[in-house]
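Got a structure for you, written out below as structure tokens; questions coming shortly.
The complex appears here minus one protein chain, its other protein chains still in place.
Labels run A and B following the written order; every chain starts at residue 1.
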């Protein structure tokens, strides 16, 4: 359960930071009048908070999966699935997709239609290629003697990549919906709030994938073993 | 689609949050079926939860009939008994308590209490209810499939949950259960995101966090906890579903079932328990924290006094919420996990008793020197204090690892958690319904029926669960279809069980009167007016009662003070509403 607890420490830090701005030590019964609310600067649209909180929830989900995976590997002695090299390529694709999404935001803010269109297409292609690549890894593993109902480490790979892929797919659908809604209108800036949320979501999914990828490589368990050795 | 409303009074500081009118439904279906109004969604949530809760109540009757009068009812076979136990537990914890506190009270009260027109994302909020309803329907469907619903116990621990020795394990009962839970979690997450973001981003001008009523603090903290805890259950359910349907072995080691070796291997059953209780313990507080918050407000309003130690109450809620994530394994002291964990989890568990105790003290100190009106909400609040203190204290037995060893898996545990997260929060739900019914309908609930309801429920529930501790202490394990008369019983438990069952039947029956009261008072209740309890918080200050779509008429309220200005010296009335700009003569600190 180390992974989920580490994740919760991060969440607790963020929550603590926010709580520290809420004047928790004030004496509200002594104060009358209209008090200013804390933490309502520009850019804190409800949608932004919504995606941020949702990413925390999804992060909890993946951290939980990571925890279960690490627990599993610890109990069955180090039976990891050898990941094909294709996974590295997929990771690079997701990284690119995240980068292109940032370009989308930048060009939407600047209002340059051509750049916006190009980076949107690039981001979509990179993301779809990532998904296709993951599917290819599945096929390779299944035919390579690691089927879904094989050793638990293999089942974990399918489950983790599958749930992550579903989240990516959801993101693409949302992105498509936003673009279609504004397809007719000439104003590129109308896209900005929507694509900004998408970009945030993409970055979050990239971060989760990097963590999960490290765990699936067995680095998490190696790290834990190292800690244990250092303690004893 | 959305329009930002203009400001009418320009002498005020600028708004931090734009005043946005939620979309207005024009069709009948949009208003009364697929409504996006949080108040209407709240009623849909509560109605569905109450309906499925009635099923769970009947199930509890059936299982108490077996325990109280073993052998008398032929149709209650062991299979059926375990199905009753499982479905009763699961429905009560998830589909009734969680749904009614967060989906019901959360939806109704959050926007009104923070001074918003609606939830921030009304459409997602509506989806949340419909997915919840779907989850309930899938759950109900499991009663009608071959083999019936799962009888795995509400903890669903593998491997038995997916094997043929358990009712519904090899048939579709367990599959529908898991699917229903997954749907519930998806639906809840949609609602939960709304509740959290609404509290964070839609508070009206002047409504700082430290001015929120404790009800909002309780529901908000519980929501955040649920958002972080439910993913654990989600993962556990998906993994078990894979084990059951796709032949994976996440939770399944090498097994020999009734002489036959199965194709599983390599998984760990304890991993499931870690995942389940990582959700399951916060879940206790997900139910308890809203109850804590609501009961604080009930006591303050009906004792005409400010909540004593408001700051401590807020801190305690936050601390309990945080600590509840590092105590989960106290459900697993005898599960076979590494025994050294016992030291850590016993310590954290008993530490959590301290902020909880502070809350209890502050409720009672709120009564101290109050002006206590013994209205129905106040009576239920007092009933809550007694049952919660009782159930909380027995938690100190079970949290202390070594004392838990003889008591775990006995009826003592059943008595404990029913007292602390069954009876106590339900007392609050009743109190809250008597309290807010006038706001929701414009009429008061009938007092005489309410009195009968309170006395029978309170005394009856105590009579059910207090003696049950001793059944466990004698050594009767939980989840026993029948105990017989083993030699270790210091006295036969048959008579005691029959008494408990009789009391349970009476308590259950009186809930019908309560339901009748709810419908009867819709037409025949006394007209309540806008603020019958003379309360300060914003929901009582709406221009219309019941509040209309958009809640606040033309202008959002401005908040000038905290939610507990009762019996303030020098004030013209014995309460000063939150949106009342009155300033005490003595000054105080002006902002």
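Simple rule for what comes next: a contact is a pair of C-beta atoms (placed from the backbone, for glycine too) under 8 Å apart; a residue touches a chain by one contact, two chains touch by 3 or more.
We adopt the following convention: contacts and distances are computed from a predicted model.
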Looking only at "Gfo/Idh/MocA family oxidoreductase", "cytochrome-c oxidase", "Membrane protein" or "Ribose ABC transporter substrate-binding protein", the name UniProt gives the absent chain is "cytochrome-c oxidase"
Full-complex touch with the removed chain, picking from B:13, B:47 or B:336, is B:336
The listed residue (B:133, B:473 or B:583) that touches the chain absent from the view is B:473
Out of B:76, B:270, B:326 or B:577, only one touches the absent chain, namely B:270
Contact residues on subunit B toward the hidden chain run 78-79, 82, 151-153, 157, 159-160, 163, 165-167, 169, 253-259, 261, 267-270, 303-306, 308-312, 334-336, 339-340, 342-343, 346-347, 350-351, 353-354, 357-358, 360-362, 364-365, 367-374, 379, 382, 385-386, 389-390, 393-394, 396-397, 400-403, 405-410, 459, 462, 466-467, 470-471, 473-475, 477-483, 486-491, 493, 496, 566-569, 574
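In this text, only the chains that are shown with their structure count from here on.
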Separation of the C-alpha centres, subunit A versus subunit B, in whole Å, is 31
Subunit B contacts subunit A in the complex at 12-13, 16-17, 120-121, 189, 192-193, 196-197, 200-203, 205-211, 224, 227-228, 231-232, 234-235, 238-239, 242, 246-250, 263, 266-268, 271, 274-275, 278, 306, 310-311, 314-315, 318, 322, 325-326, 558-562, 564-565, 581-584, 588-591
Residue positions on subunit A within touch of subunit B in the complex are 1, 4-5, 8, 11-12, 15, 19, 22-40, 44, 46, 49-50, 53-54, 56-58, 60-61, 64-65, 67-68, 71-72, 75-76, 79, 148-149, 151-152, 155-156, 159, 163
